[in-house]
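Structure below; questions to follow.
Of the protein chains in this complex, one is absent; all others appear in place.
Residue numbering begins at 1 within each chain, and the chains themselves are lettered A, B and C in the order written.
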Amino acid sequence: MLEATYSTRVYYDDTDAGGVVYYANYLKYCERAKQEFLLKHGCDLFKLHEDGLYLVVKQVKAEYVKSLRLGDRLDVFVGVKRLRRASIELLFEIKSHGEVAFRSEIQSVMVDDDNKIIRLPNCINKIRGD
Amino acid sequence: MLEATYSTRVYYDDTDAGGVVYYANYLKYCERAKQEFLLKHGCDLFKLHEDGLYLVVKQVKAEYVKSLRLGDRLDVFVGVKRLRRASIELLFEIKSHGEVAFRSEIQSVMVDDDNKIIRLPNCINKIRGD
Amino acid sequence: MLEATYSTRVYYDDTDAGGVVYYANYLKYCERAKQEFLLKHGCDLFKLHEDGLYLVVKQVKAEYVKSLRLGDRLDVFVGVKRLRRASIELLFEIKSHGEVAFRSEIQSVMVDDDNKIIRLPNCINKIRGD
Partner (left out) sequence: MLEATYSTRVYYDDTDAGGVVYYANYLKYCERAKQEFLLKHGCDLFKLHEDGLYLVVKQVKAEYVKSLRLGDRLDVFVGVKRLRRASIELLFEIKSHGEVAFRSEIQSVMVDDDNKIIRLPNCINKIRGD
């Protein structure tokens, strides 16, 4: 089950000349929701970042269901699809006015300062059992 | 006196390789705070937008006091410096952990769909007396 | 076969605090390359836009192979995977220093001002035979 972890309105900087949210910006919303989701479950990516540990995106699958417009309120729902030794796959759903506008699956891998793949830290592993 | 109208944390999409918020992105925060400030005072720029009325930026003066970093919480404070017939000058202050990080003055002018300068709508004019 | 249609360097605004290009920004490069690719084949999306015709993204699949850093030069290669009545599927490859850094498949659909799906314009259909 997905949890709502980030909410905002659509501002001018999110939109493009088509009058709707620029397609790459839905991924910004997801990334922000990922930070909040992990934080909520006890894992601060910003602290890991300071220690030279990064959760780097490897794969994205995204489906654009309904275009969002200036001023629309949106909520990003996040859930874990799969946890592996060094990678995590998250599911995202962006809803506005009760309808799904965007869905994605984003796979990220944990790396250290030398870009070497490493085990997920305990704080992420614990989400498995949540 | 300035009012806090928009708050967020610094996310990855706000930062650059220098490890701090990219300089142009402080203006994104200000723009979002402007929308919320006007909305709070009864003027929905998104509705005006649908009617073909736009508040277009003409001048920016900005001062960078302290760099914000990944995960920092920030509040944007907004106030009116001057209202003219067709233009509005707003003051912005971005604070984080009680300290000012950024200050700006942004002058915008009201235009219609043909890019012709027009009077400010009543909803903005009323802020004068608030 | 893919054709190089957009080249740039990585600038500060493309990067994030991880020191590399922010993951959603690879899609900006692809979008710019899409515009240039279609233009090269005789189809100006910006002109279509003025006529109220938009090529709207419906699906994205993306694979992040190698992170690009500040100052890296990159070339975006584009090719058509499939053309349907109302949609087009494009392949993208971003290369830097001779190596693939990013790959994606992006499916877009043609819509009019009322967001109704319509046939691809002739200028896009002609690419089929190119």
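Criterion: contacts are C-beta pairs under 8 Å (C-beta built on N, C-alpha and C of every residue); 3 or more make two chains touch, one makes a residue touch a chain.
Not measured: the values here are computed from a predicted model.
Taking the complete complex into account, B:49 is the one of B:9, B:49 or B:126 that touches the chain left out.
Of the listed residues C:70, C:86 or C:123, the one in contact with the hidden chain in the full complex is C:70. Seen from subunit A, the chain kept out of the figure touches residues 12-13, 15-20, 22, 24, 69-70.
As for the chain not pictured, it touches subunit C at residues 9, 11-13, 28, 31-32, 35, 44, 46-47, 49, 70-71. Taking the complete complex into account, residues 17-18, 23-25, 27-28, 31, 49, 54, 56-64, 67, 115 of subunit B touch the chain not shown.
The criterion applied here is as follows: only the chains that are shown with their structure count from here on.
Measuring from the average of all protein CA coordinates, the nearest chain centre is that of A. In terms of their C-alpha centroids, the spacing between subunit A and subunit C amounts to 22 Å. Of all residues in subunit A, those touching 2 or more other chains are 28, 31, 49, listed in ascending order.
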